[in-house]
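Complex shown without one protein chain; remaining protein chains in place.
Labels for the chains are A and B, by order of writing; each one numbers its residues from 1.
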Amino acid sequence: MPCRALLVSFRLLCAGLVTGLSLGQAIAQAPQRVVSINLCTDQLAMLLAAPGQLVSVSNLAQDPRSSVMVEEARAYPSNQALAEEVFLLKPDLVLAGTFTARATVSMLERLGIPVVSFPPTSSLADVRQGMLDMGAVLHREAAAAAMVARFDADLARLGQAPAAPRPTAATYAANGYTPGANSLSADIIEAAGFEHLARALGLTQGGFVPLEALILAAPDLVVLGDTYPGNSRAEEILSHPALTALPGGRQKLEDRDWVCGLPVVVNAVARMRLARDAIGGAP
Amino acid sequence: MTVLSLENLTVRRGPCAVLSQVSLSVAAGECIGLIGPNGAGKTTLMRAALGLMPSEGRSSLADLPVHARAGQAAWLPQSPEIAWPVTVEHLVALGAMARGRPAGHPSVQHAIDRMALGPFRSRAANGLSGGEQARVLIARALAQDTPLLLADEPVAGLDPAQQIRTMRVFRALAAEGRSVVVSLHDLGLAARHCTRIIMLHQGGVAADGPPAQVLTDARMAEVFGVSLFRADTADGPVVQPMATVGP
Partner (left out) sequence: MSFARLMAGLCGLVAGLFTLSLVTGVAPVGAGESLAALVQDDGGPLTMVMREIRLPRALLAVMIGISLGLSGAAMQGFLRNPLAEPGLIGVSSSAALGAVLALQTGFAAAFALALPLSALIGATAGVGLILFLAGPGGGAFTLILAGIALSALTAALTSLVLNLSPNPFAANEIVFWMMGSLADRSFDHVWMALPVMVLGWIALARCGRALEALTLGEDAAASMGFDLARLRLVLVGGVAGSVGAATAVAGAIGFVGLVVPHVLRPLVGGSPSRLLPASALGGAALVLAADIAVRLVLPGRDLKLGVLMALVGAPVFLHLIWRMRGQT
């Protein structure tokens, strides 16, 4: 499956569904052989795991288009999130996402391997919670607490965005997809002092915005990702003359910059704040 | 005046010649019956003369550029085809179109009258009976208004009255100074209506001349394998194949 489609499916989902071991459930001993099969748990685990604790990460973590930790990930054997290969790694804990590789997860559970599934991150608050959860699961609570403290300090350093006026920002991806108002990217955009167009259009869970609707809404900022090599009609919409001619500003943010609840999310907030400050007081 | 001359016209299909070294000429005012048993090369001779198939030797018609041929000869193929439900009038007018003339050209009306198609003129041509369609297609060829008309079995499928009327039209054309080459299986019609008969046999010309000179007992037996019954009537001579002869 195309990796972006995978990522996109993340944001469509509501949080809170956890299968297997619940996140709150204490694991008596620190796991020694941890395998991660999800891009977001891959990166968070690499940041928090003790040396030697993490055995394998998914191959997406090594893909520069989706991961911000490509170099780090190359130090680990990669997996394709297939039950067979994960089982042969003899893990004592598997980290998964609640909505990815479900078949693999249920197979591993039947084989008696403990699996912890992390819900997708849909707000800055979720980012903190995700760090603490990962810390608890890996028995690395202290490292997680330090990470949260650094994250909060970095965010605080950015300061409060001006409360008013709030210019409108729209995220626009292939096929006219935009994440909904209940997504991490929307929270980041709003934290940077923007009104998110998806919220104005009533899209809470993300969806497709026709180009016409986007043009007529005339957002002050359009946030675009990078396009893939090769041609696709889905991405041609991003170079449509009507979109190019839209008078508002442009901000480039890759999926990898804000799809997972990682400390680097701060950078996305900072870049959006710069874009907000560039617009100034009169949108 | 010669309207068509063939010199050593030869058509090969694979190693064997289906038409070999045919030389003849057609003069203005002739109504020529082309006869011969099945496979003698009647259709091949006419198509090669028109330049519709590759051949060796010379044909005065095939030597012309494609667009100029339409002014010299009209062609009535044996298997009629009317692909679309066009009206009789529209179809006949295609003959005029081939000459770059408008549908209202007098030649169109003349052809419709000549084939007595007035009552059908607004009907869809491909909805008519087989015999009516054959008349429409003859009218189409007449509307091309050429010095020469080549017709392949034009009376096959017509009732006796229509056969006679059609042959009379051809004969009348010849009387006007045009020339007609018509292939026929009906030797009686050929003998009665043609001014000249060319008998083909195994890809070559077996005989060429007035009907009485061509349709001899010896040639009928040799080429067709039949004997002829002959009679003289007030309207002229009549012939009718009677019995098979020979092996």
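We take it that a contact is a pair of C-beta atoms (placed from the backbone, for glycine too) under 8 Å apart; a residue touches a chain by one contact, two chains touch by 3 or more.
Small disclaimer: the values here were computed from a predicted structure and weren't measured.
> Given the contact definition stated above, which residue among A:72, A:109, A:141 or A:235 touches the chain not shown here?
Residue touching the chain left out of view: A:235.
> Touch as defined at the start, partner being the missing chain; which of B:144, B:163 or B:179 qualifies?
B:144
> Pick from A:49, A:174, A:191 or A:223: which residue touches the chain that isn't shown?
A:174
> So that we can see where the missing chain sits, which residues of chain B does it touch?
47, 50, 52, 66-71, 73-77, 79-87, 90-91, 94-95, 97-98, 124, 137, 140, 144
> Where does chain A touch the missing chain, residue by residue?
2-5, 174-176, 208-213, 215-218, 227-237, 240-242, 245-246
Everything that follows uses one rule, which is that only the chains that are shown with their structure count from here on.
> Could you state the distance in Å from the CA-based centre of chain A to that of chain B?
So the centre of chain A lies 85 Å away from the centre of chain B.
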